[in-house]
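There's a structure below that I have some questions on.
One chain of protein is taken out of this complex; the other chains stay put.
To keep things simple, chains are lettered A and B as they appear, and every chain counts its residues starting from 1.
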Amino acid sequence: MKKNILISPIILFFLILLVFFYLLITDRNPSELPSMLINKKVPAFEAKLLLENKTFISPGEFENETTLVNFFATWCKPCRDEHPYLKKLSDERGLKIIGINYKDDSKRAVKWLEKLGNPYSSVLLDSNARLGIDWGVYGLPETFIVNSNGVIKYRLVGPITKKNYNAFVLKVKEVEK
Amino acid sequence: MQRILLAIVVCLMMSQIITLNCNSVEPDEFLQNPKKELRARNISKNVRCLVCQNQSIDESSAHLAKDLRILIRRKIIQGNSDEEIYSFLTERYGDFILLKPPFKIGTLLLWVLPFVFLAVGIFVIFLYNNKSKKLDYNK
Partner (left out) sequence: MAPSLGNLTLWLSLLFAIFQFVISHKKNFCSVLQFNKIAVNGLLFCALVSFFSLMYCHIVSDFSVINVFQNSHTTKPLLYKISGVWGNHEGSMLLWILVLTIFNYFIFKLYNQKNIIFISKTLETQAIITIGFLLFTILTSNPFDRMIQSHTNGLGFNPLLQDPALAIHPPLLYIGYVGFSAAFSLSVAAMSINTEEKIPWYNYLKPFVLAAWIFLSAGIAFGSIWAYYELGWGGWWFWDPVENASFMPWLLGTALVHSLITVERRKSLQSWVLLLSILSFLLSIIGTFLVRSGILTSVHTFALDPARGIYILTFVALLGGYSLILFGLKSKNFLNRHYFSFFSREGAILVNNIIMIVVCASVFLGTIYPLLVEVFSNNKISVGEPYFNSVTIPIMMPAILVMGMGPMLSWGKSDVIGILIKSLPSFLLAVVISSIFFWVYGSYNMLGLAGIVLAFWIMSNILLTIALQLNIKNKEVTQENIPKYSSGMIIAHFGIALLILGITGSSIWQKEKIIRMKLNDETSIYNYNIVFKEVSEVMGPNYVALQGNFWVYNNKKNIITKLKPENRFYPVTNNSTTEASIHTNLSRDLYVVLGDGDLNRGWIVRMYYNPLVVWIWIGAFAIFLGGLFSMKNNLKKLKRLSI
């Protein structure tokens, strides 16, 4: 009985160290949040479009094909850096990408897209961050992969870069199946 | 690598703050009704700023913090209860956004263990006391 009392703290000690060890070994980001929307249907919302005089109504627009939803802004440098990869996804793979212009100046956004090219099938306006909050966005850029049934399957926090492009494409392929 | 990128993103967002002038809670955000405003402040103090290191949205000068503060006040005016507002936030951002961990099965240990520790401690004191009493009888 006494032996048990003395041994259990030692075991507990090593268990805690094991937990720390595991956390160090796995490739994790301590400040990254898992998305709460994975495997849930796209939020229902209405939004004005940047380039047309129409209203975008979700979730209707999310049926039929795998869609990407990309939150971006002109004041966000990593968004600028990932832009060519978005173009690549849209041009080469024919992916439908919906852009959501988050807390931005519309005129600047129009100029930005004119200058860099427009990979988006539609660009939604989110000047007061309501869409961002509904999608659980906390930092730009963020890209969501939505399947053909309108269910969100994956979120990438941070820009698409040379390093993660291929992995991202694989993820898209997975969702497309 | 992803971590470094995220750090860059956050830093860049934060650097924009110097030029775009965001603040911790501002008087312009305050609700007219002091009771409702107090509710808003108390809720804000329990909501974590997701792009800061360990601050609440009440203190933080991040843009997301301000957006959430405004959202909370709007919901209070619309008549939502505190629980409804917290649910709204956790549905979108997870339990991580609450500074006070919720009472759930997952956090049962967290809330219960300290008092279990205390009970064990009191038990140990009684053990000592009894042992000492026995010694006293034996003397």
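The rule is simple: a contact is a pair of C-beta atoms (placed from the backbone, for glycine too) under 8 Å apart; a residue touches a chain by one contact, two chains touch by 3 or more.
What you see is a predicted model; the values in this text were computed from it and never measured.
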Selected residue (touches chain absent from view) among A:I7, A:I57 or A:L170: A:I7
Interface with the unshown chain - residue positions in chain A: 6-7, 9-10, 13-14, 16-17, 19-25, 28, 30-31, 33-34
In chain B, positions touching the absent partner: 7, 15, 18, 21-28, 30, 46, 48, 53-54, 56, 59, 94-102, 106-107, 109-110, 113-114, 117-118, 121-122, 124-125, 128-129, 132, 135-136, 139
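By our rule, only the chains that are shown with their structure count from here on.
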CA centroid of chain A to CA centroid of chain B, Å: 25
Chain B residues touching chain A - in the complex, by the definition given at the top: 1-3, 5-10, 12-13, 16, 20, 50-51, 63-64, 67-68, 71, 90-94, 96
Touching residues on chain A, where the partner in the complex is chain B: 27, 29-34, 36-37, 75-78, 103, 128-130, 132-136, 138-141, 157-159, 161, 163-164
